[in-house]
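Working notes, structure below.
Only one protein chain is missing; all other protein chains are in place.
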């Protein structure tokens, strides 16, 4: 790796090797006009108790994906070290400047953290955060979880997702985690969005078993989706044996795969998006997916975008205002067998 | 009125006294760096056929409230003058600069059109639009409809709303319109948000019978809410006899009233909003309404906001990121009798 | 007038009743974060020598119209009081914040000075400037000249222009000034762009004889147009007897009128503007005026805008990037007789 | 007054007629994209106990003048109703959006609150705040205090100031307050900066006895200046009999007057400001006051600005970067007799 | 090359190996707040018919250089595959975000595409575009043409330009292309502006024969310059035998060279630029080139910039507002012999 030999400039207030519950900040030096020697305070917690699995729980990779952030914040407050065996590091708002602003990306550098791995210790704030997560936190973890949702622009059926491995044992391991989490759907696939620049890719580079989620979205929190998240997180921690906790058994998850770019529907023009399908619909190839209305010339017929495959609607665009090239829908396909 | 004697500087491409269907632009002169003699093109349509009720249909008063804009655009395309008796003026994106930007307010002058009536012919772009709507369009209408929804920050149970009049005959008239529209709920009340600066207030100043809607929101279009809007609009036009159209009969609407400011719940602090109730819930006074989580210090207990009255949840905040003073919920109360 | 009784808050460093040449600043109080008690320094000059006509020369009404600003600056430097009879006030960059920024409008308040008269002594910076010009400078002038050009978005055949008066003697007076100036063309007309909010309207409110120019444009200075400006300005001052100066005799000017809005051609869509006519062309009704190319989908046929009248092309849009509603061309028509 | 008959749209959470200590928010409705029904929460406190003087204490009129804000916050926390006789309303951050941003003016509308009185209930946020302060708070006060300092751009010798009244009894009353406050200097004068648009002017319009301060500045808090503020505030409250509190006796204050605009020194050019005098210096007419260095061409000799009168330096510009027209210094002159 | 082994993340909708005319988009993944899975749609066309020269035609390298963009759009619409022998790839708006905004550089990342080669597949949007053009499009082309003009800040005599090669045969080849194009002037030279980061440098790295243009400028389209562009483009395609098309014979081109930095004239100060020479003038060393007027202090004598060599004025700055260091003019010198 080109980064070998470089060291993170971030300072962590916690000692990751100390037993007990610690909370504090990961400090990102940020020397700017309004503060020459200041730092950005990214909240982080570490709950450790003896030996056991080393687990990293992360949310807020995109700042406007709230479900995981709320769930992990609650976990920090309620978890007792005595119920832990091993170590749980919780980073609830990984791209903290984005989270504070309620944005997908950082207002400081426009950085999309999940397109920034492996990061750069001398780069922008977002690149420095990515470098620390990959080279410090993942480098000393056995399991990594990254709790995404659809954010401000998309909404998902609550899902877990992971890369399909060439090693069937590894695939079995993540499918077991998916079943433990118990989201309505789960999908396995090759890397699609973001490829080698994601947390998932970083985890794989360090041999960390990794699972992600797409919990809901629309830039909001809903009680129903939050419950999926909170139950699921507790169940995977119990499943790994790192946290003793009572939690209802997992509902079944439907196993899917996400095939290639043809399973995404994109806006053919800019305008106002009227969806013609909903999350959970089983659609057919050729079926109209949405209309783009022209609010500058409403007497003009809207443009129509269609599905190009059969599949299950697992993701839908939320905001009405749309530009050419925006993703409107994305389909999942049942996974024949595991 | 202080504006007496002043005239709008806007130019309307259509002749509102001509029979047939016309579409074109309301031109707002806008002399700026990039265009010294340019104008802003607000789309508008007029479908007239002989004598009959003069109806103004407006949406896009707030630019990110899409349901009415989509529905009125479709109406422009499909309506045939032969089926009209009277005149229907359709202004689908009243604050057009806001609509084009997908914003509640205008990116040109930050203007909130529905807090700007009666406007000013020498003022900002938004003030000039308000002046034209009130002094030209409403001044020659019998009925005025303003199709709002929750926009980017709120979501509503699809509703119609109107002011309760001291004249029972007038109240009966708008309740008949509400029943014709057939939204799940309808509410009557004193002016609340915006008071004398709204389209509704402007309509009242000109003796125009007026009804509004709050259709859905979240800055998006959904098929279910759009259907409520499109059926409802056709039914009120049929009800007034201005448009001959086949439309399924109206479902019943539940009549409510919106009481004072105590029926609104506001954020007690800034942070991430977790709602503890959903649209349609019947809640009790004292019941927790939502939590505000502190994503900068997630180990801190969240703040809790509670309902201060019994009531039906008719409106809920959408975005997770919240500041102190944001409206989180708003309740409706059954109207004893009409 | 509603402003009666109000007084300007601006402070003028010069004494307009003192003989000799004075230069200095018109101070606009501007209490802002970076300077609590600061003021904006608008340069101004006064050259006075005994009694005689009181003339106000103004440029930079729009900050990116440079020809008059350069010509008036030179006049300030070269004029000697001994050659003056009466008073010449020179305000070369009337909307100085706009001029400093190279913008049509003020970067402080987006104010378009020539749409702001009669101004407001308690209003924005631009409104305060307008108030001072109208209520202090014009109020004590006999003649007012406002040197415009096309600015950044338009280019003109060098022209003089004035309102046609109902009083033939007054019209004769301005036509004599036009002939003295000697621009290639001159036009008389009713107020069109900006109506009662322009310098011209302000001058008329105060009984000041007023002439304007449209000298060239494109946001630039060219030697040829600058010469038209500099010779013309000297000739009108000599014509009025306020400045003794040698200047070559005026070339003839072609007298035109600008008829209504139909003589303007506007962009029917947004895109890239390809003009199909040039300044000075005599065009026919129905002739194509320009194409709007779609650079987002270049395989689509461009939209075409046509002239709707015969006429002389006196004004053309400059920038390629164009929005619907931008003025592309504007025609003049020969004035039958004066 | 033109505003007669208009009513503020702001909502005050406190009941100003209730005994005891209340704290809460003055709500400014602010319907914007991110919050359709939100309000801006301006903190306010009311401590009342029976009858007695009605006093309004205000700071944060300019958001970056911190000394008064910190002092009034402390007063809110420590004051006990039992020690009060009458009513003390405390508005520590009057232009709260400016205070939150650490700016002189509001980031919402660029409003300078102290150039905005009497405000407008239908205007911008800052205009609405001004209207409420003048028409609600001052309208029911006997004494009004407005705690300014130099803010980010200026620094002052800690001072109290007031208008000189034509009524000697009234002047005596404010001089007694000045002596009670005990700042190193105090000055009386005609209205200078801001004239009829200030809090002081508003107070005078309502017959309220009014005193202001200029406490320090530089956009910072220092222990020494804060002590002047805190002691002074307690002493004037004790002096008025509205608050029983132990406080050391007042040091003497030197009485000055601020003469006309000639006593201010302004930057003759833009560049880097090097002061040649300090606060407290007694300077002579003609003495160099400061240099403006040209950091773009440092080989050029700096411009020099000089004092045009003898006097005491009571105010000095802080930031190095300076534009033509910025106030660099301002002098006080001893008041012959009171 | 350091980039070896890296692959572009862009997706091209077209199959460059397929015969016929295809139009569509080059998709640049752009995961941002408003669209998590969106892409930027850069229009592109490919017209292929059997074997023959592989030609890349590019414009919009700078987004505000319109002449080539309009000409290439027309070529896409009119070209018929049957008249083609080989392959013509047309990328009319290479830096599409800049073109859409009418800017030289990209509004997304401020990227100047022609200072960005060889680009970076993991970099900013502009760097990703550069990488794709160099490593995908140029890597499979025989000829590359890059149609520039002066853009918003400069204007040129319509010209073609190319690097002088050490290989006379290669120089002969590009001179033949210049003669075929038939612009009024052509110049050969060493790389000047941008050096190894331009499209030209990228073409050379891949052994592609390359010619550029500077067609006109001022941020506008004129009929005369557009005709030079459209005729010239057709003639070079006919010259290469890749497109059978009737086009009038080429007018002669004057061969020039552009010598070193001394042949450029730069603004000695900021202010308003008055040119003292025009395009096409033959000037002498020492001759005044332009004045910089001080619009903040118009009584001050303007600064003068002079030519430092004899030469032909081939390029001139357009906008009046100028800063120290801006290029005002640039001269060409006759090429002794080829």
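Per-chain residue numbering starts at 1, and chain names A, B, C, D and E are given in the order in which the chains are listed.
Here, contacts are C-beta pairs under 8 Å (C-beta built on N, C-alpha and C of every residue); 3 or more make two chains touch, one makes a residue touch a chain.
From a predicted model like this one, the values you see are computed outputs, not experimental measurements.
J.: Among the chains you can see, which ones touch the chain that has been omitted?
T.: Counting the whole assembly, the omitted chain is in touch with A, D, E.
J.: Which of these touches the unseen chain: D:273, D:307 or D:329?
T.: D:273
J.: Which residue from D:76, D:228 or D:283 sits in contact with the chain not drawn here?
T.: From the options D:76, D:228 or D:283, the contact with the absent chain belongs to D:76.
J.: By the contact criterion defined above, which parts of chain E meet the unshown chain? Give residue numbers in ascending order.
T.: So the residues of chain E touching the unseen chain are 62, 64, 103-105, 110, 112, 114-115, 150-154, 193-195, 197, 261, 264, 266, 317, 319, 321-327, 330.
J.: Please output the residues of chain D touching the missing chain, sorted low to high.
T.: Spelled out for chain D, the touching residues are 23, 41, 43, 45, 60, 64, 66, 69-70, 72-73, 76-77, 92-93, 96, 99-102, 152, 218-223, 226, 272-276, 278, 293-299, 301-302, 318-321.
J.: Applying the definition given at the start, please give the residues of chain A touching the unseen chain.
T.: 9, 11, 25, 27, 29-41, 122
Everything that follows uses one rule, which is that only the chains that are shown with their structure count from here on.
J.: Strictly by the touch rule at the top, which chains does chain A share as contacts with chain D?
T.: Neighbours common to chain A and chain D are B.
J.: What rotation angle, rounded to the nearest 5 degrees, superposes the C-alpha atoms of chain B onto those of its identical copy chain D?
T.: That rotation is 120 degrees, given to the nearest 5.
J.: Residue numbers at the chain A-chain B interface: does the shared fraction exceed half, giving same, or fall under half, giving different?
T.: Chain A vs chain B: same; shared/all numbers exceeds half.
J.: Over half of the residue-numbered contact pairs in common: that is the test. Which of A-B, B-C or B-D passes it against C-E?
T.: A-B
J.: Nearest whole angstrom, what separates the Cα centre of chain A from the Cα centre of chain C?
T.: 58
J.: Just the number, please: Cα centre separation of chain A and chain E in whole Å.
T.: Distance between chain centres: 42 Å.
J.: Provide the C-alpha centroid distance between chain B and chain E, rounded to the nearest whole angstrom.
T.: Here chain B and chain E have centroids separated by 50 Å.
J.: By the touch rule stated above, which residues of chain E touch at least two different other chains?
T.: 41, 296
J.: Based on which chains are in contact, what kind of graph results: line, ring, star, complete or other?
T.: Other.
J.: Dump the list of chain pairs that touch, please.
T.: A-B, A-E, B-C, B-D, C-D, C-E
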